[in-house]
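Removed: one protein chain of the complex. Kept in place: all other protein chains.
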Amino acid sequence: MAIGADEMQAFLDGWQRLLAARCAEADVRRVMETPEGFDRALWGEIAALGITGLIVAPEHGGVGGGATELERVMEAAGAALLPSPLLSSGVLAAGLLGALGDAEAAARLLPGIADGSRIATVALTGPRARWIEDDVAVTAAPAGNGWQLDGAAAFVTHAEVADLLLVVARAPDGLGVFEVDPAAVATNALPAFDRTLRMADLTFAGTPATRLAGAIPAWEAVEAALDLARVAIAGEQAGGTRRVFEMTVDYAKARHQFGRAIGGFQAIKHMAADLLLESESCTSAARHAAERLAAGAEDAPQAIALAAFACADAFVHTTAQAIQMHGGIAFTWAHPAHLYLRRARADAQLFGTSDAYRERFVQALEQAR
Amino acid sequence: MAIGADEMQAFLDGWQRLLAARCAEADVRRVMETPEGFDRALWGEIAALGITGLIVAPEHGGVGGGATELERVMEAAGAALLPSPLLSSGVLAAGLLGALGDAEAAARLLPGIADGSRIATVALTGPRARWIEDDVAVTAAPAGNGWQLDGAAAFVTHAEVADLLLVVARAPDGLGVFEVDPAAVATNALPAFDRTLRMADLTFAGTPATRLAGAIPAWEAVEAALDLARVAIAGEQAGGTRRVFEMTVDYAKARHQFGRAIGGFQAIKHMAADLLLESESCTSAARHAAERLAAGAEDAPQAIALAAFACADAFVHTTAQAIQMHGGIAFTWAHPAHLYLRRARADAQLFGTSDAYRERFVQALEQAR
Amino acid sequence: MTDDELIAETRAFLAANWAPGRKSSGEAYGRHPDSDFLQRVLDAGFAVPTWPRESWGRGLSAAQGKLIEREFAAAGAPGAGQDRSNLWANTAAAHAQPDFRSHIVPLLLTGRVGMCLLYSEPGAGSDLAGVRTRADRDGDDYVINGQKVWTSGAADADYGMLICRTDWDVPKHKGLSFFFLPMQQPGIDVRPLRQITDEAHFNEVFITDARVPAANMLGKPGDGWRVLMTALAYERSVMGDAARGPRSGKAGPKGDAALVELAREAGMLEDPVVRQEIARVTAYKILNRLNNARAKADMAQGNSSPIMSLGKLAMSRILHSEAALRTRLLGPQSMLEGPQHPCAEDANFLTLNAYFTSIGGGTDQIQRNIIGERVLGLPKEPELDRELPFREVKAG
Partner (left out) sequence: MTDDELIAETRAFLAANWAPGRKSSGEAYGRHPDSDFLQRVLDAGFAVPTWPRESWGRGLSAAQGKLIEREFAAAGAPGAGQDRSNLWANTAAAHAQPDFRSHIVPLLLTGRVGMCLLYSEPGAGSDLAGVRTRADRDGDDYVINGQKVWTSGAADADYGMLICRTDWDVPKHKGLSFFFLPMQQPGIDVRPLRQITDEAHFNEVFITDARVPAANMLGKPGDGWRVLMTALAYERSVMGDAARGPRSGKAGPKGDAALVELAREAGMLEDPVVRQEIARVTAYKILNRLNNARAKADMAQGNSSPIMSLGKLAMSRILHSEAALRTRLLGPQSMLEGPQHPCAEDANFLTLNAYFTSIGGGTDQIQRNIIGERVLGLPKEPELDRELPFREVKAG
């Protein structure tokens, strides 16, 4: 960790101020209806603050933070429902380039990612979309000085706005990571239930590509990037869960029926008590996963799998209960609760389902035996 | 069905009067601590009423009732927590002899079962105890004029008090049903968490046996008997669920804390509302299964599987919630709630788990396609 | 008149007035496309046959009324049995003042006026008696100000059945009055209400100095709660709880094996965890059906049934759990929407629209109160505001 505790707090305070000023509910609603789905001006400020380069090494223009800082940053982003390619570019792509160990590519590509001028994303699963090695459905073959790709990648986040695609593909000698110009790829934008999200299916047909050198096996690097993304999403889920929970408790104090604040009725009060447990457990899980990953701990896979399903389920459950507790007002488009539910449902799929993560968690327990 | 609706109602009224008079909570507590685990005097009256012969054909001294009558009779027995070998003798053994089609054996054995003078039970599963054909772990070999049995049977209900054992065993030509003298069998009584229940593991070692002739394959007959037993247990569960539920609602009206009946607090009131749904659904499921089985309907397996898991879960859930809703008083041995929980937990295992029945139910849905 | 004579008369009427095979699209928010036919039905005394002769009916028994309904149903003809089914006409006939009653009931029975319900308010949802829309007497009129919400059909309505407050100095239930409010006037602003499903089946209605003749009041000033209760009872008996269910998945398999088929299509049918969930959710559905059948059988025997009130709560659980299961079947596909992804569209719609049942028409929480209190006889929640002058009731 390149950042001290006080410095980190100041950094987070600045980040929260920026979000409060520029990513209020009205901003989210405005931006999510735009084709690009994010605010380029705000993106510049996010970059200026160092967020886009948070996990990029200082020698490539980044902050040199790790999983713990990332998780805290994402808590605030999740609370604000920030629509942006941060997860795709600043986490997945930056994480993959950081892990892979191709020094030339890192030096060439990471500075742009860190300063926000280059938006990158990673195409890493095929149509079965389990984000596991078996599902990679792009093949790579040598062509001239370089390579060409064929096949399909699914649910590629922010592909449409990316300046740089990193594609995981099967080469004759095994899995590799390839640099591809997005302009050369057939992109089929996917309409998302979470309107703050942008995703696309990509089709490769003899698409020219440059292979990145890897100091470690490609899928290991992908897993390293995915672990960072999982921690980031867990943080987003923790932040979102807490915000929705607080919003609901506030409403339960303010809303009167039968001459009483509805939070005085046990039906609502007890749901709130249970959700506090949900919300605090979510935060604990996300922070623990970040801490174990940052420490390179042996039990990091267990902690990450736990956070992945616990936070996904907590966010979905809390947003779902929040709507019920609000009553009719949360059944309207104008109320923000459904925006959080939509985000929670997307986050519960990226990059793997709770069922799958529970299975991973049990496998980790078996190995810890 | 040999019984009309009015006649049936009168029959049930008599049954309920007998249970009210002779199987009150104090009787259950007294009887469950006896070695035999049932009240022989009461058993005689049960028989006199026709309950032991309820599903036995009139030509063998029975009432000639079917699944619908059985279900209703068991609702009352379940409500009263009747400790008796009724399920073993009057349902499983009577059902198996009725289904198997060995006219001689039926004529010889059923009258005693019907009039209560002979207590029978069926040994039909091995130590894996899933009550499926694969689990039968007794083998039969010809010996002299008869047969001899080797192997083990598990969880044989009321084996210790049985005058007659029907044993399902693998003969060289396939599964068969064998008549065995209990005195010739090594019986290991199993201490039961439900103290109103009696079970034993049986070991056969060259045990002499008489093979019953079968008009249908032995396991088909066993399944027919098991279906009756499942409906009987579903009825018991429905009756038990309803009784525990009513007990709990009554307590919620009578018990005051903070100057109010606790049923006026939403925490308790809402639990009660949810349990009413549970309790009514349980009754619906049990009666529907009985009706479909009695009708010989094509969807009877689906209805029986549904009742098997829905009623098992409802009884366990309702008794568990009932303890919570009663508070400290139900944590005492003197309060009857735990007796119902114990019964519910046993009924949830006989003769198959809810998980297994859910799987059967889905298989039935697949076939109904 | 014997049953046979009645049947013969009905058949003769239908033969003379309703072409065999003719279809009717039916009533919507009070209006009916077959008004002229309905007029003939009314004139013949078939519209509300159990009502007295001086009130558009023929004083028949309920059983004879059903005979008429059966003949109309067999012919596919509309308009009979409105004594059981027409919420608007029943409410007006029971409570309107004589002149207005004479005017409006025939219009309602012939489907000539558009209607809507002006009940809920942003501040009065679960607690409907807490409405704050006000009616102030001004000459022969009342002047109405306030806001209503969750109204269907308001834009085209001629009248809204309005519950509002005429007296602020008495307890909440006692200061309410009930009107047929003319909707087509400048003081009424109807705006579509966008739902979380991105549909707009409802309106918000902003009412600013709208006027309603005092003659349009149903019951007396302060009788509003009583009138509303009878109107709600009609509504429940007409619509049943089923009508509160969602529009179901637009396509897809039906019947008890529907979830099995969906799982098969999703390639998830062999997953043991999924199979367990299919069993659970399908069981909820079947059990609810069995419960309802038992309730109907009990009621057919003249016994009241506690089960009837459970349907809405059961349906809420069915819808939410089915939505969760469908999401599970889809996995990442559930992130999508739009016509190219109909399964995702269904799962997401169901996820959101399940709240229509678990919140609309009384939340699950209110429903549990009702079951606990009315069915099980548990004591009521203390009502702190029941006896307070309404002005002093806390709001927010």
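First chain written, first letter: the chains are A, B and C, and each begins at residue 1.
Convention: contacts are C-beta pairs under 8 Å (C-beta built on N, C-alpha and C of every residue); 3 or more make two chains touch, one makes a residue touch a chain.
Just so it is clear, the model here is predicted, and its values are computed rather than measured.
Peer 1: For the chain omitted from this view, which of the shown chains does it touch?
Peer 2: Missing chain, whole complex, touching shown chains: A, B, C.
Peer 1: Which of these, A:A48, A:L277, A:A297 or A:A334, touches the one chain of the complex that we don't see?
Peer 2: Checking each option in A:A48, A:L277, A:A297 or A:A334, the one touching the absent chain turns out to be A:L277.
Peer 1: With the missing chain put back, one of A:R260, A:H326 or A:R343 would touch it. Which one?
Peer 2: Result: among the candidates, A:R260 touches the missing chain.
Peer 1: Quick one: say which of B:A129, B:V177 or B:V222 touches the chain that got left out.
Peer 2: B:A129
Peer 1: Could you pull out which residues of chain C are in touch with the chain that's been left out?
Peer 2: Its contact residues with the unshown chain are 271-273, 276, 382, 384.
Peer 1: Would you write out the residues of chain A that touch the absent chain, in ascending order?
Peer 2: Counting over the whole complex, chain A touches the hidden chain at residues 249, 252-253, 260-261, 263-264, 266, 268-270, 272-274, 276-277, 280-281, 283-285, 287-288, 302, 306, 309-310, 355, 358-359, 361-362, 365-366, 368-369.
Peer 1: Using the document's contact rule, name the residues of chain B that touch the chain not shown here.
Peer 2: Residues 129-130, 154-155, 190-194, 197, 199, 254-262, 265, 267-268, 320, 323-324, 327-335, 337-338, 341, 345-346, 349-350, 353, 355 of chain B touch the chain absent from view.
One rule holds in what follows: only the chains that are shown with their structure count from here on.
Peer 1: Need the most distant chain from chain B, centre defined as the mean of C-alpha atoms.
Peer 2: Farthest by centroid: A.
Peer 1: Which chain would you call central, comparing Cα centres to the global Cα centre?
Peer 2: Central by C-alpha mean position: chain C.
Peer 1: Distance between chain B and chain C based on Cα centroids, please, to the nearest Å.
Peer 2: 45
Peer 1: Please tell me the distance, in whole Å, between the geometric centres of chain A and chain B computed from their C-alpha atoms.
Peer 2: Taking the average C-alpha coordinate of chain A and of chain B, the gap between them is 54 Å.
Peer 1: Two or more other chains touching the same residue: where does that happen in chain A?
Peer 2: 265, 267
Peer 1: Give the residues of chain C that touch two or more other chains, as numbers and ranges in rising order.
Peer 2: Counting only residues that touch two or more other chains, chain C contributes 365, 368-369, 381.
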